[in-house]
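Sending over a structure as structure tokens; questions will come in a sec.
With one protein chain withheld, the remaining protein chains of the complex are depicted in position.
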Amino acid sequence: MKLITAYIQPERLNDVKQKLYAADVMKMSITNALGCGQQGGYHESYRGVDIEVNLIKKIRLEIAVNAAFVEKTISAIVEGARTGNIGDGKIFVTNLEECVRIRTGEKGEEAIG
Amino acid sequence: MKLITAYIQPERLNDVKQKLYAADVMKMSITNALGCGQQGGYHESYRGVDIEVNLIKKIRLEIAVNAAFVEKTISAIVEGARTGNIGDGKIFVTNLEECVRIRTGEKGEEAIG
Amino acid sequence: MKLITAYIQPERLNDVKQKLYAADVMKMSITNALGCGQQGGYHESYRGVDIEVNLIKKIRLEIAVNAAFVEKTISAIVEGARTGNIGDGKIFVTNLEECVRIRTGEKGEEAIG
Amino acid sequence: MFEENRKVGVKLGMLALAGVLAFGGSAFAADEPTAADVQTNLNIVWTAVAAFLVFFMQPGFALVEAGFTRAKNACNIIMKNLMDFSIGTIAWWAIGFGLMFGLGSGWIGGGSNLFSADFSNGSDLNWTFFIFQCVFAGTAATIVSGAMAERTKFVSYLVYSIFICGLIYPISGHWFWGGLFGGGENGFANGFMWDMGFLDFAGSTVVHSCGAWIALAGAITLGARTGKYGPDGKSKAIPGHNIPLAALGVFILWFGWFGFNPGSTTTGDGAIGYIAVTTNLSAAAGAIAAMLAGWVRFGKPDVSMSLNGVLAGLVAITAGCDCVTFGGAIIIGLVAGVLVVVAVEFIDKVLKIDDPVGAVSVHGVCGVWGTIGLCFFHSESSFADLIGVQLIGVAVMFVWAFGTGMILFNILKATIGLRTNREEELKGMDLAEHGNEAYSGFQIFNNI
Amino acid sequence: MFEENRKVGVKLGMLALAGVLAFGGSAFAADEPTAADVQTNLNIVWTAVAAFLVFFMQPGFALVEAGFTRAKNACNIIMKNLMDFSIGTIAWWAIGFGLMFGLGSGWIGGGSNLFSADFSNGSDLNWTFFIFQCVFAGTAATIVSGAMAERTKFVSYLVYSIFICGLIYPISGHWFWGGLFGGGENGFANGFMWDMGFLDFAGSTVVHSCGAWIALAGAITLGARTGKYGPDGKSKAIPGHNIPLAALGVFILWFGWFGFNPGSTTTGDGAIGYIAVTTNLSAAAGAIAAMLAGWVRFGKPDVSMSLNGVLAGLVAITAGCDCVTFGGAIIIGLVAGVLVVVAVEFIDKVLKIDDPVGAVSVHGVCGVWGTIGLCFFHSESSFADLIGVQLIGVAVMFVWAFGTGMILFNILKATIGLRTNREEELKGMDLAEHGNEAYSGFQIFNNI
Partner (left out) sequence: MFEENRKVGVKLGMLALAGVLAFGGSAFAADEPTAADVQTNLNIVWTAVAAFLVFFMQPGFALVEAGFTRAKNACNIIMKNLMDFSIGTIAWWAIGFGLMFGLGSGWIGGGSNLFSADFSNGSDLNWTFFIFQCVFAGTAATIVSGAMAERTKFVSYLVYSIFICGLIYPISGHWFWGGLFGGGENGFANGFMWDMGFLDFAGSTVVHSCGAWIALAGAITLGARTGKYGPDGKSKAIPGHNIPLAALGVFILWFGWFGFNPGSTTTGDGAIGYIAVTTNLSAAAGAIAAMLAGWVRFGKPDVSMSLNGVLAGLVAITAGCDCVTFGGAIIIGLVAGVLVVVAVEFIDKVLKIDDPVGAVSVHGVCGVWGTIGLCFFHSESSFADLIGVQLIGVAVMFVWAFGTGMILFNILKATIGLRTNREEELKGMDLAEHGNEAYSGFQIFNNI
């Protein structure tokens, strides 16, 4: 099992969700995040003072999947999130050793979905 | 050392904390999250237009523990969070390779607690 | 590749960022978090009723780095975040198996930076 | 009907004769107005403006109550404030006004003015007096929502609103203020407390305590919010979600009170200034005293307590705003400010009654204090002459309002139910009752 | 110029003679004032206070519109409200007032009062009348921003503001209300609708429908917000980000309306009270009806709909507030409350016109209803006598306002462009147009 963490542009969330559903990935968790990367950030100003905002609003996705789904999930996210512009985001994959469904106590693979 | 990530219903947080304390797990970090899973989501409406909210408010717990504590921690979370209803949440366990206490620079096992 | 997760005091964020930049770590993602640890928490009161706030505002950093950068990153965070007081925070390191740059589809090491 | 009124040119051309011609049903001929006619018009304008200021207290209450409670219930509390005034207005028009100011014994008004519809062929001050009294009734009504916040079934609250403005408030109102609208002179009964010479110029007892004792009944009948008291019975804090909004509400109430107290003269003359001064001094003193009391008691100057202190001072001065000295007004405010802090803690920690916004302490306890306190500082009469009747009035109101409140809420509890279920309460009333969110998109921790 | 006015001592010393001496250019000598003089002054004070209340409706609109839209556009909508009034004020002074109340044919005013600068040597009521009419024009102007929210280029909106207060509103205003300012008596033309006897006491049609039909033209020309309608054309909800703020806005509007309707008498007399009562009854009825209608229709009492219900009742009673019975006022409000719910759904789901705050339903649909509805409940005239002219007036306003609106917005679209680009819309107008954030530091999900 793998734990996939992705950072995407907020406005891409709906598309990403659609693609994930299409790929039979129905479960995920998301959080608000601020990202700092190649994307220079933009300039905001307040009362005449310039603010170099280099923490840009992003959305963080966390998805636990079984090995078989890793590729499908990654490509679904890429399809949904890619605009070709700097700032599109990143996907990180780590190894998931255990998964528990709180409701039933099921463990492992069957707990994921 | 393991890193335990759990998604639970917001209103269960206090119970989960009690159970964790009871299990001698005193340290944790939490964030707000939105979850999407089996729990169908609910229907909200605004000015007569229906909104199918399938991103449900959840709370994300992140707890780093030593090997010996993994089981106790998982069962504490399950006890505190289980209602038996869909949406109770999930627990994910990944391997934690290193842990550093910023204040002291301590590393590894003794930095966890 | 490693995924470094750190919890720091909110007011240290700017210093940590400076140190990371100095260490050539330009990319990171941050989220708001509440932390519960040794730091006793503080007492707030509302309308005469005492509130023992043991969930303290923290900032969570997530940084994916190549092996070579792990030490530099950790020490940069420590330098920027340490005040010597309880509550300075923690750094967690997990193994990062894969990394994808959504924009280009690049994978692995070159996708990190 | 008043078309002529609007033609400015005419007025300019004929020196306000148009204005004069335009008089609804007023008593004098359409030629040159007399100074007395103009004074009547001035009284009308002043009373109308005051009524509008009192109306504006509605959002004041809504913001205070919303700000002192949780984000997940903000829409619900606002709907309750909106609806108790809206339903109350109709009930007041249909029954309330007639019961309070109509013909009848000293015990119950009514008759002549029932269904104020035909009242629309009244004249001059009548209509203005009607709207002025309507917003007063609305004030009494809206006090209750605060004490019952975050757990009351919406539909039951709607039912309650009919009764407060249609029955409970006007009946006691008649006892105390029946004499206002002509009273004896026009062959109406005055109401027995009025005849006993009970002093309550703008309603510390008649309006504020009335609402507060009903609120107390509601809070008791409902029980505390889930999570308010630990298993050990220890009180837990449930912080309000928007203090700046609550503070704005308090300032709006302070502003509106300048209509509430000085407006109760329903006369445009120097008394307005006098009453505005006493009202303002007492409010200021209340804020300071509550801040200091909180500081001493809790070690820090608590914001929500200081805000309550303003309201405490305002409620307390309401009864005697016309008759106490300026120095007296300050003392009344200072005492009220301390009282509200003590009362909030006592009700919360000792009586263990859950009143999220402190409505009972502010409007009830300080209402009583103001009604009695005026005896100490009356600029003309002595304490001994006044205290007796004042105590009777306070008692009468408590028995009536708390009693009818308990009956009403227990009937509701037994029938449609007064309280939402636990799940809905945890989820929040906004989603549960209205399917809406107050702050869509904002990330809010909702674990208490 | 009015220095003398301020010296209180003099007044005290000489029984308000100072006050009298101080009269700007009023008609009588500086000796003892007559009762008629004082009535004129009373009319001035009342009209001025009413004008201030109407001005206060500006933040009311700003909050409703900001609260019912998304956080990422809150600064932008507020700037639009601020600027349409500011620019409108100058345009009104420069051209508008002259066009609406100046000399001229029944079709176009103007001439004499153009560039109201020299108007500054007018007298008494004149100036007060000027400011009173100015805030009315500002009301018509600000209605539009709501329907065009979250997607209109800031600069184009600024241009629009000049035209509404400088041309569109005053020209039709002259047709309907030209007679107000002296009219015939002073040898001005009255405006043809006025001469036909069209009844619209405070402006259901003249002010509210005028703004609403222009708003409709704007919403149509702009098209819907990105994401408002799915590929299947199904309407999607875009929840407002701050309902408590919107609710405060509605209460402020209710409060301001007590200046809008009763103030339209521009006379200090009993009529004020009558109109305040009808206005308040209709608003309350509107809130209740909209809540119930929403409840029946959507299964839950929708907060934003109930808030719209208040406005619906207020807009509807505006035309007949002076001439309908109290019972009639309630029915007008009830119908308006139902109408607004139906209209919002119809415009959104059937016509698929994206009006984020329901401005067209509230000010347009209910404005029409109120203008026609008064025929049923007029306390003196019969339905048959009135309906004809009322229908004509309603039609005239629609053709004029919607027509000129379509022309104006399409010219803007063809030239500087009316709508922001998709990226800016997704990013939010606050950052895109102003480089500001409304709630800096707050974590807000911005994915819809």
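By written order: A, B, C, D and E. Residues from 1 in each chain.
Basically, contacts are C-beta pairs under 8 Å (C-beta built on N, C-alpha and C of every residue); 3 or more make two chains touch, one makes a residue touch a chain.
Note that the coordinates shown come from a computational prediction; the quantities given were computed from them, not determined experimentally.
Asks: For the chain that was dropped from the view, give me its touching partners among the shown chains.
Replies: The undisplayed chain, in the complete complex, is in contact with A, C, D, E.
Asks: Specify the residue from the set E:Ala48, E:Ile164 or E:Leu199 that touches the hidden chain.
Replies: Answering carefully, the residue with contact to the hidden chain is E:Ala48.
Asks: Return the single residue from E:Glu150, E:Asp269 or E:Glu437 that touches the missing chain.
Replies: E:Glu437
Asks: If the missing chain were put back, which residues of chain A would it touch?
Replies: Counting only chain A, the missing chain is touched by 32, 34, 44-51.
Asks: In the complete complex, the non-displayed chain touches which residues of chain C?
Replies: Residues 10-11, 13-14, 32, 42-46, 57, 59 of chain C touch the chain absent from view.
Asks: What chain D residues would touch the chain not displayed?
Replies: The list for chain D reads 27-28, 34-40, 42-43, 45-46, 49, 53, 70-71, 123-126, 129, 179-183, 185-186, 188, 199, 201, 239-244, 247-248, 250-252, 254-255, 258-259, 262, 264-277, 280-281, 283-285, 287-288, 291, 298-304, 306-307, 310, 322-323, 325-327, 330, 379-380, 439, 442-446, 448.
We take it that only the chains that are shown with their structure count from here on.
Asks: Which chains does chain B share as contact partners with chain C?
Replies: Chains touching both chain B and chain C: A, D.
Asks: Same or different: do the copies chain D and chain E touch each other through matching residue numbers, with over half of them shared?
Replies: different
Asks: Using mean C-alpha positions as chain centres, tell me how far chain B is from chain D in Å, no decimals.
Replies: 47
Asks: With chain centres defined as C-alpha means, what is the inter-centre distance between chain A and chain D in Å?
Replies: Using C-alpha averages as centres, the distance is 52 Å.
Asks: Hey, how far is the Cα centre of chain D from the one of chain E, in Å?
Replies: 30
Asks: What residues in chain D touch two or more of the other chains?
Replies: 435-437, 440, 443, 445
Asks: So which stretches of chain C touch two or more other chains?
Replies: 31-32, 34, 94-95 - these are the residues of chain C that touch more than one other chain.
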